[in-house]
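The structure under discussion is supplied below as structure tokens; questions concerning it will follow.
In this view, the complex is presented without one of its protein chains, the others remaining in place.
So that you can tell them apart, the chains are marked A, B and C in the order they are listed, and the count of residues begins at 1 in each.
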Amino acid sequence: MDSVPTKPRRSLVDRLKDIDRRVIFVFIAVAVIIPMVWPIGLSLKASPPSRALFREVESLPRGSVVLMAFDYDPATEIELGPMCLAFLKQCFRKGLKVVGLALWPQGAQLARASFSEAAKGYNVRYGVDYVNLGFKAGGIVVIDSLGKDFRESFPVDVDGRPLSDLPLMKKVKNFADIDFVMALSAGDPGLPFWIMIAQGRFGRKVGGGCTAVSAPMLYPYFPNQLVGLLGGMKGAAEYELLVGEKGPATRGMDAQSIAHAAIVFFIIIGNVFFFISKRKQKLMGARA
Amino acid sequence: MRREIPLIITFICGATMVVQFFIPHDPFDGMKAYFQNSYMVIAGFAMILGICNLTMLHLKKVRDKRPKWGYSIVLMAGLVGIAVPGFFFGGIEEKTLFDFIFQNALVPMQSTMFALLAFFVASASYRAFRARTVDAALLLVAGFLVMLGRVPLGDSLTWFMPEGFRMSDLANWIMAVPNTAGQRAIMMGAALGIVATSLRVILGIERSYLGGG
Amino acid sequence: MTLETFDTTFGLWIGALLTLCIFSFLYKDNPFYRFAEHLFVGVSAGYWLVYNYWNIVKPNLIDPLAARRWQYLLPLALGIFMLTRLCPKIGWLSRWPIAFMIGSGSGLMVITYLQSNFLEQIKSTLVPLDPSGQPWYVLANNLILLVGVVSGLVYFFFSKAHTGVTGGVARIGIVFLMVSFGASFGYTVMARISLLIGRLYFLLHKCAGFI
Partner (left out) sequence: MNFLLGIVGTCRGPVRTFLLALVLASMAGGLGFATPSSDLAPGPPVNPQVRDRPNDAGSAIEITWDASFDDTDGRGIVSSYSIFCSTEAMSGFVCIGTVGSGRKSYKYVDYKVEDGRRYFYKLVAQTGNGAFSGADVLGPVMSSAQWFYSNRLTMLVALIIVSASVLVFISRARSGKELYIRPIAGLQAVDEAVGRATEMGRPVLYIPGIMDMDDVQTIAGVAILGRVARKTAEYETPLSVPVSRSVVMSAAQETVKEAYWDMGKLEAYHPDMVRYITDDQFGFAAGVDGIMLREKPATIFFLGAFYAESLILAETGHSIGAIQIAGTAMTSQLPFFVTACDYTLIGEELFAAGAYLTEDPRLMGSLKGQDVVKGLAIAFIIVGSILELSGIHWLTKLLVVN
């Protein structure tokens, strides 16, 4: 559907202007695959919200308890999963205890996978250093109930073990025993509720991670209500950098930047060819 | 009568839904939930019609041996293959055959179809982001700036600007001010269109869904 | 190999194959895509049929009826009327449940859209204009926003020709609309690329063990 009438023999510029879209597809695929297999490690500087989160967690004393909410699903795992891994590794390295729970149904399974992946290489044990309480429906109501007693919403952990059998949960009754809340959230219910209840009502420090799409809506909470925020794959890559564990987000960020650059490049050459062919047409029109 | 009764039903249901918003008193307080529940159930029953339609179409293809009828068998096999275990063998819990098909066939296909958008976004922007007219140029410039502002590259290109005036800040400004304004105007206009159309439907002025204009 | 790891490996292979089949669509229509497409349509239609039964029809109709809550007879009757389409002679009865759905849907829409997409939007345009305690540039931004909203609304006038003053203001409205389309488009690009990275990570890492 182009405004230029098709001529019997088309010039190179015209052909490039209406380039087969499959050429673009190939460029995009290559731009994503190559950096994923051979990471380039494009320079990245941690933004203030990521650095603030990192410093806050670093300043927690050994043995502090961190509550971690897995409020996302497989669709957003590529953005939030890497954040989760980097954060857990930081916790385990620092000797912090982690209590995981999910307000999204599929979050419990993701938590299970993340815990076992992050625990590799650290001397941590389930029940002592970390627990996974599983999923509970109800969103904000569940968060509110944690202010009173964890057992109200989570009488057992993800595998059905009563909390009294878990040494870590013996010293955690309600929000008063939690030193830091980290909410990874892909939407609703998610971070805004944790800020409202855990920070607003119970005065806990809250940090968070979210998808790139929802980051602008959550930035205004930083730094008053949110200690720190990781936004999308970029935030995850920044955190991997801070923690010193280059992982999937660093690769992903390379791929994303290059694919982005490829699209920008295509837009530019698309316009260049467009203007050249327009000028040529004008010239030809003048001759005729 | 075949046309009048549906019109009366539409009017009563529509009017009730509007009125219940203003009255907290029983029985209006539970009306919304009841109506919504009811039409979910209707949609649930209606699914049988859809499945019948789909099945008949593809059975016909197979029966008439129309070109590429083999794929219709694939479709029917998929349908039966997930529905039978879902209804009769273990339901939809975790670790059932139903769940296995869902996790390993449906979810990958859904996410891949969704991921095709990465390619289509690229081809669409190559084609459409051209400064053909003033309007297209506006689209192009806004899109281009926001795209650059979303990656570290954008800020590195504007290193000479003072902090707070770099590409990412510009992108955030575009998103927060002109973008919000445009979106809001569309939302408000569309809301009026929706309200007026709904009123016409409730009052029976718009009745093309019953057949006839 | 235990049954469970077999399940996982087998499942991963199915997922990987179907992923590749769907991606092949980008080249052109081909038997692999056609196979995946038909399987996709069949499996998803079956999935939603089953899902609908267990999550809607059973808890919202069968269970309450079994508990003798008779007000659920109305949705049951309407649901059965819907099915009369299968016999052409009394098929016209199916217009009743359709009318029910359209009526209650429109009634609900009148309220929700008037409130959240109209009144609330007017409010959020006006409230940030309060000059007390705001730096001048925030106020300036909010005034630009106000101009955008008003001119955008003028663009949607149907009964006035876009000439003269109306035309000029509508023109400004179009500028805002175009900028908003471009910006939303550019803003989504990154998220869409993430989806592709997610799929490739699945193929390269989980299935092929490449990275």
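Heads up, the rule we're going with is that a contact is a pair of C-beta atoms (placed from the backbone, for glycine too) under 8 Å apart; a residue touches a chain by one contact, two chains touch by 3 or more.
As the structure is a computational prediction, the values presented were derived from the model and not from experiment.
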item: Neighbouring shown chains of the undisplayed chain, as defined at the top; value: A, B, C
item: Residue of B:92, B:124 or B:137 touching the missing chain in the full complex; value: B:124
item: Which of C:109, C:175 or C:190 contacts the chain that the document leaves out; value: C:109
item: Residue ranges of chain C at the interface with the undisplayed chain; value: 22, 25, 29, 33-34, 36-38, 40-41, 43-45, 47-48, 52, 82, 85, 94-95, 97-98, 101-102, 104-106, 108-111, 114-115, 118-120, 122-123, 125-127, 129-132, 143, 146, 149-150, 153-154, 156-162, 177, 180-182, 184-185, 188
item: Positions on chain A where the hidden chain makes contact; value: 1, 21, 147-148, 201-203
item: Hidden partner interface residues of chain B, rising order; value: 18, 21-26, 29, 39, 42-43, 46-51, 53-54, 57, 106, 109-110, 113-114, 116-117, 120-121, 123-125, 127-129, 139, 183, 186-190, 192-201, 203, 205-206, 208-213
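The rule is short, and it goes like this: only the chains that are shown with their structure count from here on.
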item: Which of A-C and A-B has more C-beta pairs touching across its chains; value: A-B
item: Geometric centre distance via CA averages, chain C-chain B, whole Å; value: 3
item: Cα-centroid distance, chain A relative to chain B, in whole angstrom; value: 24
item: Sequence positions of chain A contacting 2 or more other chains; value: 25, 28, 32, 212, 256, 259-260, 263
item: Per-residue overlap in chain B, given as positions that touch at least 2 other chains; value: 107, 111, 114, 118-119, 121, 125, 129, 140, 143-144, 147, 150-151, 175-176
item: Contact footprint of chain A on chain C as seen in their complex; value: 26-27, 187-191, 193-198, 200-201, 204-205, 210-211
item: Of chain C, residues touching chain B in the complex; value: 7, 10-12, 14-16, 18-19, 22-23, 25-26, 34-54, 56-57, 60-61, 71, 74-76, 78-80, 82-83, 85-86, 92, 95-111, 113-114, 117-118, 121-122, 124-125, 141, 144-149, 151-153, 155-156, 173-190, 192-193, 195-196, 198-199, 202
item: Of chain B, residues touching chain C in the complex; value: 2, 5-7, 9-18, 21, 32, 34-52, 54, 68, 71-72, 74-83, 86-87, 91-92, 98, 100-119, 121, 125, 129, 135-136, 138-147, 150-151, 171, 173-192, 194-195, 197-199, 201-202, 209-210
